[in-house]
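Other chains of the complex are left out, but the ones given are in their true place.
Should a chain be cited, it is by its letter among A and B, assigned in written order, with residues numbered from 1 in that chain.
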Amino acid sequence: MDFKNLLARLDELEFGDLYEDDFFLTWDKTQDELHAVWTVADAIRALREENKSAKIFDSGLGISIFRDNSTRTRFSYASACNLLGLEVQDLDESKSQIAHGETLLETANMVSFMADVVGIRDDMYIGKGHAYQKEFSESVQRGRDEGILEQRPTVISLQCDIDHPTQMMADSLHFAHHFGGFENLKGKKVALTWAYSPSYGKPLSVPQGGIGLWTRLGMDVVLAYPEGYEVMDEVVEVAKKNAEEYGGSFSVTNDMAEAFKDADIVYPKSWAPFAAMEERTELYGKGDFDGIDELEQRLLEQNAKHKDWTVTEELMKTTKDGKALYGHPLPADITGVSCEEGEVDASVFDRYRQDLYAEASYKPYIIAAMIFLQKIKNPKAKLEELWNRDQERWSK
Amino acid sequence: MDFKNLLARLDELEFGDLYEDDFFLTWDKTQDELHAVWTVADAIRALREENKSAKIFDSGLGISIFRDNSTRTRFSYASACNLLGLEVQDLDESKSQIAHGETLLETANMVSFMADVVGIRDDMYIGKGHAYQKEFSESVQRGRDEGILEQRPTVISLQCDIDHPTQMMADSLHFAHHFGGFENLKGKKVALTWAYSPSYGKPLSVPQGGIGLWTRLGMDVVLAYPEGYEVMDEVVEVAKKNAEEYGGSFSVTNDMAEAFKDADIVYPKSWAPFAAMEERTELYGKGDFDGIDELEQRLLEQNAKHKDWTVTEELMKTTKDGKALYGHPLPADITGVSCEEGEVDASVFDRYRQDLYAEASYKPYIIAAMIFLQKIKNPKAKLEELWNRDQERWSK
């Protein structure tokens, strides 16, 4: 779609509530709002590809809080902030004088006097990540209401215990471009399956985010995992309701082959069982680190029973015309490359490598679009202005 | 005061010596110079609140050196630099190849080829922090004189062992706004008192900075602490001289109740005894870490004898009309919130929470004002230009 058509598309959508709001869970947002994010992501990408500046801030901070290590998301967030004119300032809790017992209400306000956006990744403990993000948002809202902050930084979830919205939104935009538009995703079968990994405790937010979002695109979403690897009930309910409402379907199976059969898209990825992650959170709360070690051992053994949950060439052949699109948030556990036995055979990964990298390339634009829609009252007019202003990003 | 009046206020003040100079101790500065900082801080805040860019640098680095953990000051400094157009570059000594025995003369010059300002926090050891900051400044001055640096970065103390100028200046501006102007602070009683904390070794720069600055505002400054918690003699002398010169008073008491009685402002905060901190510095110099541990135990026991030095509702009732303004640099040790027993009751803290956050909100502007006055030859004209230029900070 060219730039003009993207602007026209925005005219068809209602998305005013994104303005000055946060982005936590995709299922908090309306269909139009999601499409506004995708449309603006494409538009900002077009600006950049045409070497047109997309700066909307002359100064301002984009705070990042990574409560877990990160490369892809860290650089995506930094890229998005920089593109829009915000300087990233990391709240590194290890270097911070955050007093023991200091309230988040206080910390959040103390760092936000000149912050326009805050990106938070907190996916470590069940029941914690999303709660932390919400509390951060409520804290700065309160600071704004009380006149302490002259602006409220909006909050973007860079992954929580429940959802991974920037990832799943980026994946979806990749799928849409691959199949020639969101309308073409209707009726497509996507297999979101567990896969074996020699490591432990991978976040549930990916499968949960996937079933919570892709069921809104009219797709036939199949979630597959070995018994015992259930995800959060609440999100399963969201997926069921979505399927009904948006004309797709949602089903769960314990059979990887069944999920792959005739799939248009496969998205196999390891995760930890929800029940085990809840147990881990409780053990952590009690400071029972021996218990956590014991749990880890148990989970690794449990994983090891399902080494056959891996993407082979044979399995790929069973997909639609043997040519399903293979997706993954990366990095993948590649058999013989990054581990002895893992999620996917090297030959399969290699064949889809370009697709996978292209998939990842959408994330900075998705984040930039979220910020843009949170910060600009009339996004269509502003995009038009940026296009016509034609200020070079890189003065070649 | 509106923007015009702020500019008019600058006309009444002599502050040319701030240009290209450093900011270490408030008592190095004239009365007019301090008022210039406060006035420009208000003016820069007005620019930002009106969404007008305050950028005075097209490029340039604002170096930060934090020899101790920091959140509030780190973000305040980053915010100030960013607002004025400087990119923060942290000199993280743990990641640096600073050779054993490398002179500060060398390090300071090596990082300053494109630095416009350097903010340093070094409050850990008595006799070290201020000395380090001065030596850093002299080093870059020498580099400038010798033609090595094409500009001299100015140095701002973000806290040393003696003073905490950005904090105390921010607190003062908050007091002034609360009471309707600096002229209204005259004759007001401020109780700067020690308070119990279960932790150890909190910096002396806060009480010292407080008595060194507030005695210049014509206030009746009462410093209160349990016997043994004396602060630096030199600063006590500064406070006495100030009181005489500027028409207020300064007294010391070992009675918290006496200090609070009829106070207009109370500022209770834990600190370590000066003598003990000197001892600690000596032990550190000798590498006697057992001695340091032993000293810590001794100090914690000493602290524990003064748990009654805490801000209760009863104590607050004894202040002026029972309504003194409660101030603190944050984070506070709040009884029942961040510790079992601490500096202040939760109900008192909560009642003043908004005031405390508002107090903290001045720090980025105080730092920005210091940089502005160090870097701009004619601040009034430049502020007027920025106001009239009316370049949006955030292109909403």
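Simple rule for what comes next: a residue touches a chain if its C-beta (ideal position, glycine included) is under 8 Å from a C-beta of that chain, and two chains touch if they have at least 3 such contacts.
Predicted model, so just to flag it, every value in this text is computed and none were measured.
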item	value
Given 2 placed chains, full-complex copy number	3
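By definition in this document, only the chains that are shown with their structure count from here on.
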item	value
Centre distance in Å when chain A and chain B are each reduced to the mean of their C-alpha atoms	41
Footprint of chain A on chain B - complex, ascending	48-49, 53-55, 66, 68-72, 74-76, 78-79, 82-85, 87-88, 330-331, 333-334, 337-339, 354, 357-358, 360-361, 363-364, 391-396
Complex contacts: residues of chain A adjacent to chain B	55-61, 87, 89, 91, 95-103, 106-107, 109-111, 113-116, 143, 146-151, 375-377, 382
